[in-house]
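Following this message is one structure expressed as structure tokens.
Of the protein chains in this complex, one is absent; all others appear in place.
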Amino acid sequence: MTTIDVGVIPIPHGRGGVRRETYLNIAHTVKSWALTTDHKRIGILYLVTTIMTLGLGGAFALILRTEHLTPQMTFLDAYTYNRMFTMHGIVMVWLFMIPSIPTAFGNFVLPIMLGAKDVAFPRLNLLSYYIYLAGVVWVLVALWMGGCDTGWTFYTPYSAHSPSAVVPTVLGIFILGWSTIITGVNFIVTTHTMRVKGMGWFRMPLFVWNLYAVSIIQVLATPVLAISLAIVGLDHWFDWGLFDPARGGDPVLYQHLFWFYSHPAVYIMILPAMGVIAEVVCTFSHKNPSSYKAIAYSALGIAFVGFLTWGHHMFVAGMSQFDAAAFGVLSMLVAIFSAIKVFTWVLTMRKGSVVLRTPLVYFFAFLFLFVFGGMTGVAVATESLDIHWHDTYFIVAHFHFIMVGGTLTGWLAGLHYWFPKMTGRMYNERWGITGATLVFAGFFLTFFPQFLLGNAGMPRRYYYYNPVYQPLHVVSTVGSWLLGAAMLMTLGYLLVALFAGPRASANPWDSRSYEWYTPSPPPKHNFTKEPVFALDPYDYTVPFPGVGDEADGSLARDPGGAANG
Amino acid sequence: MAEQVVEHFEDMEKQAHAARLGMWIFLASEVLFFSGLFALYTTYRTEHPHGFGVAVEHNTLAWGSINTGVLLVSSYTVALGVHELRRGRQRTSALLVGVTIFLGACFLGIKTGEYLKHFGEGIYPGGVGDFYREHGEPGTKMFFTLYYCMTGLHAVHVFAGMCVLGFLLWKIVRREIGEWAPHPLAIGAVYWHLVDVIWIFLWPLFYLIPGGSVR
Amino acid sequence: MTSFEHDVSARSLFFTWLALMLLAGLSLALRFAHIGAFSFPVALGIAFVKALLVALVFMELAFEKPTVRFALLAGVTLLSVMLSLMVADVLTRTIPPLEDPPGTAQRYHG
Partner (left out) sequence: MNNLLRGWLNLPPQASTYARSLDLLHYFVIASTMVGATFVFLLALYFLTRYHRQRPYELTSRVKTGVPIEFAIIGGLQVLFLVFWVIGATQYQHVMNAPPGAMQVYVTAKQWMWKFSYPDGSASMDVLTVPLGKPIKLVMTSRDVIHSFYVPAFRAKHDVVPGRYYTIWFTANTPGLFNIECAEYCGVDHSRMLGLVQVLSDEDYRRWLDGRPVATEEGLAGASARGGGDLAERGREVASRRGCFNCHTLDGQPHVGPSWAGLYMSSVRLTDGRTVVADEAYLTRSMMDPQADVVAGYKGVMPTYRGALEEPEVAALVEFIKTLQNTPFAPSMQLPKVVPETQGQPQEPKP
């Protein structure tokens, strides 16, 4: 390795001191941010907000883990503990993971990847952000009222009677749902109508395919959550009892409706991360994906079959044995789509020119956690084994492997991958790789012991636990501290880079994907002139044609030493 | 100012297509929004066919059927309104859209009357009321709670549709949309038709299908 | 008259509306015909035809691009997936629900 600072432009502010206009420096007022319809600025707004919600959810997680240092009370009482794990789940799922990648990175790069000036409905995009913010506020109101203690699943009839702030919480999630739907509609329409002239469906970067599939799920699944949570709110507030057995209601039907949303929601969370990973692995392998169509079609496949498997969350919940068998076999068929994706990524590296950069380290973390987590997913979808594992720490570990191990590392990969494009600065690569390694180590240490706890029969959502489980809990807690510290460290060096990092070139990674055809950071309308994408987004057989506009001083192939190996 | 092409679109046709596609995707979302309740109705009716049948026979068939007619006529008028606007007859179009909004208001009025009648009979949502003393069949409570939920949600959509059409009417009157760009009204009308379609299914489920029919 | 919008003629609008009203009338008439177990599929079948008429002509789906039709198709497909698997659960459960569950009965029945 010759130099670790890649893609750095030696001259600040372009050539001859001419200040290049970017989406960032075009205006600096608060109003110019608050009322912007620029998809890039909205993406940044989302990014900042979701980082805050991640901090909130992460703080909850650390407190919860610390409480579990001892089997009895450590420093929280059971009431607070129950409210906190619920709010941890709600904040992480709806405030962070579902919006994180599509709204922040999707908003930022989707139109650029398509060669468009903006998304199809820029004002709706801003509205979606404010609806999201309103939802966040309601969840915070619920928190201020003491939080909700039902678990993020809101199972009736407990949620209908729980003496906690159920109504503001479900209202917040209801509102967040509309934000998700609007973003989804916006992205679908953008993909259909805003592609630059001459760009066919199979020349879109793969991230777009994944966003497109996610948007379909968002649009079609979220309303079901909205209606079922609305009913929970009515049951709680007015005691309408639609799921109340005393009035002929059936609590199991609530679970059907909830998981009809929440299983696809898992794909809402993981598919965008898969898209990021596909971009990252192609860029840093410097090679075309081993099968473009496999990645594209499997995204759509996941979007569809994800709707057919919700019942595997209910094997011991009182579903009929016929349905259990049906959902069991459907789940096994779904797993195959994720397997296709994994094999395609790995085979992409074959005969490539692989260079280890921070995003690729995150790719390896993602690969490890997603593959192992996914395989345990196949295991828990095996009906008879799920009897023992259902509602134990095994499940907790499994979905954290997928959700944190998958989505969070995918998000971090994307953050590091597009950081130069979004900010025009480079972060310190050595810190980046250290941070990525520590995140992975902390994560593994936190959640691997939980598989063993689950095997031993430790149910989830337990405040007191059997003292024989203590050693594993302690390991898990220490791991969570490491993870928290690594995340703080990442935030630290990224902030430093944001203000003091060296300038990044237009294409620091020597990628072929279309967002790198524009300077970093991009100008207000994404491209200084009508973009011409000469190459396939994954054509690494010829050198990068360059940004095209030399006047902005950010040629892709600057001699400063980009993408060296 | 909807008659101008927003700068990031190439032309009006593309913009119109984008808006139309957006509305249709949103409608798919709306279908799923109602589907949760339809699924509850179907499963509960499967569990308690007798109670649901009794409750259907008790429901106000005449008023529900009149409302069906009202909505079908309103769908026709708004479709005709779009047709007239495309032909450049804004005055007629405005009149037809106005009639549509009026019919929507009639629908809501009749619906309110129905609710008040039910309250008078002691049928409240949540299985509360004197009615259930005589009609204790399992399922009747669930039927009427679902009835209030689904027709209530539908009424909210009718109201939303009236607001949308009102806004478009205002635009027609101010000559902001016309035959050169009729697509906002066409898209608004599509939403109104969806409200009609949902009622087309609510009507048989809550008024038409008597007891003992499932299973 | 714009070039990019398909316009449905007033004549077909009128006949569609007439068909809708007739179908509604038929549905209403069948309500009193006491056709027993058939009333559920028949009434919903008529409703389906009516919805299709509204969608194809009033909502101009017949003249839309395939993408638009696909949007609706996706929604309806998922609706049927949800309905069929949920109803299948209820129909194939071996243990019937209790009419008056212990412990909850007195709470509501007074």
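Every chain is named by a letter (A, B and C) in the order it is written, and numbering of its residues begins at 1.
Heads up, the rule we're going with is that a contact is a pair of C-beta atoms (placed from the backbone, for glycine too) under 8 Å apart; a residue touches a chain by one contact, two chains touch by 3 or more.
Note that the structure is a prediction, hence the values are computed from the model and not measured.
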Among A:R123, A:H388 or A:R430, residue touching the chain not depicted: A:H388
Touch with the omitted chain, as defined above, among A:S285, A:T309 or A:T446: A:S285
Residues belonging to subunit A that touch the chain removed from view: 71-72, 78-79, 82, 149-151, 155, 157-158, 161-163, 245-246, 249-252, 285-288, 290-291, 294, 315-318, 321, 324-325, 328-329, 332-333, 335-336, 339-340, 342-347, 349-356, 364, 367-368, 371-372, 374-376, 378-379, 381-385, 387-388, 390-392, 452-453, 455-457, 459-468, 510, 539-544, 557, 561-565
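What we mean here is this: only the chains that are shown with their structure count from here on.
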B-C against A-C, pair bridged by the larger set of C-beta contacts: B-C
Subunit A-subunit C separation of Cα centroids, rounded to whole Å: 36
Length of the line joining the C-alpha centres of subunit B and subunit C, rounded to whole Å: 13
Residue numbers of subunit A (touch at least two other chains): 192, 220, 224, 247-248, 250, 253, 256, 260
Interface hub residues of subunit B, defined as touching at least two other chains: 17, 21, 25, 28-29, 32, 35-36, 39, 43, 47, 127, 138
Residues of subunit A defined as touching subunit C within the complex: 192, 216, 220, 224, 244-248, 250, 252-253, 256, 260, 307-308, 311, 318-323, 326-327
Subunit C - residues contacting subunit B, complex: 1-5, 7-10, 13-14, 16-17, 20-21, 24, 27-28, 30-31, 34, 36-40, 43-44, 46-47, 50-51, 54-55, 57-60, 64-65, 67-68, 71-72, 74-76, 78-79, 82-83, 86-87, 89-91, 97, 99, 108
Subunit C-facing residues of subunit B, complex: 12-13, 16-17, 20-21, 24-25, 27-29, 31-32, 35-36, 38-39, 42-43, 46-47, 61, 65, 68-69, 72-73, 75-76, 79-80, 83, 86-88, 127, 138, 179-183, 186, 189-190, 193-194, 196-197, 200-201, 203-204, 207-210, 212-215
